[in-house]
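I am attaching a structure below and will ask some questions about it afterwards.
Apart from one protein chain that is not included, each protein chain of the complex appears where it belongs.
Right after this comes chain A.
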């Protein structure tokens, strides 16, 4: 089967190819994306809830869809090996979760600093003692400033599409940065839903290292004398300048990604009912819970719009400011204790007392719709805003 795959334009694969509905888990959606991504090499290390997806990627290797695949010795080593493979000029994929993400943490800024279009799926979970393998996305807060692009998938369909589109965005010569595609573990990875898939005999065009803005590490691409790190030899003004200007370049590359994210993902966010004055703003599975809460609130006579944030880095600050320009209240439900998304939104808009960070659940707890509904109602009570039915509890 692998040998029969045909390379097609990303545009065709994303929008024009016929799609077939299948009932699969989020982990299976990852493998379906990798199957069509023309990945040269994937490297895996087990950690819950990520492992299943990389088992399936291993099966793809056995079937000939990838040219190399192996199990590394730990997450730091895997992320280092993925870095090495990407230096060598090919397309790579890996995935990890919670504590694995943190064990590998040192490598993410290295990927970014090396301008590598690595795509990594992060199946988020709790990180702390007492131990938890349950869903939670606090690890995303820890990755906000490593320089990689970050997309947060709501469901398996998003996960599938975002992984494929991540390659198209990451490999743009004016971007060429790593992309993390995040999902709330278990809720998406271990549940089945309908996912529309293009045919599996189509794949993305192969990665072309000659289009990379940094020379490939193969002794074939001049200039051959190179080290990617600015020289840190002793005190050296050139070292400061080189390092600072490189960081600026990475930040600028992330900014340049915006136009590609708009093109391939239809925007950095989506807004339902833009004329509403009350919004739920969320990312990941909190979006799905928000949709349910909005149904309940609407049934009670409270009109609430939805802002689904798809790109966390770059962050759609201007878009959020525009979408909430006339809003009285923005409630931000999250699957983590810290409330990183609420902080990001507060930092993006004027009059940020309109932002209510909550409800927050963590440690693997689910987010019942009522929690969100009650948060909205309480906020309306506090603000004295008159809304039909705002006083009633459900």
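The rule is short, and it goes like this: a contact is a pair of C-beta atoms (placed from the backbone, for glycine too) under 8 Å apart; a residue touches a chain by one contact, two chains touch by 3 or more; residues count from 1.
Keep this in mind: contacts and distances are computed from a predicted model.
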| item | value |
| --- | --- |
| Omitted chain, identified by the protein name its UniProt record gives, among "LysM domain-containing protein", "Thiosulfate oxidation carrier protein SoxY", "Cytochrome ubiquinol oxidase subunit I" or "Thiamine pyrophosphate enzyme domain protein TPP-binding" | "Thiamine pyrophosphate enzyme domain protein TPP-binding" |
| Among A:41, A:95 or A:345, residue touching the chain not depicted | A:41 |
| Chain not shown: contacting residue from A:89, A:117 or A:357 | A:89 |
| Residues of chain A (touch criterion as defined above) contacting the omitted chain | 40-41, 43, 67-68, 70, 72-74, 76-78, 80-90, 92, 106-107, 110, 114, 217-222, 224-229, 231, 233-234 |
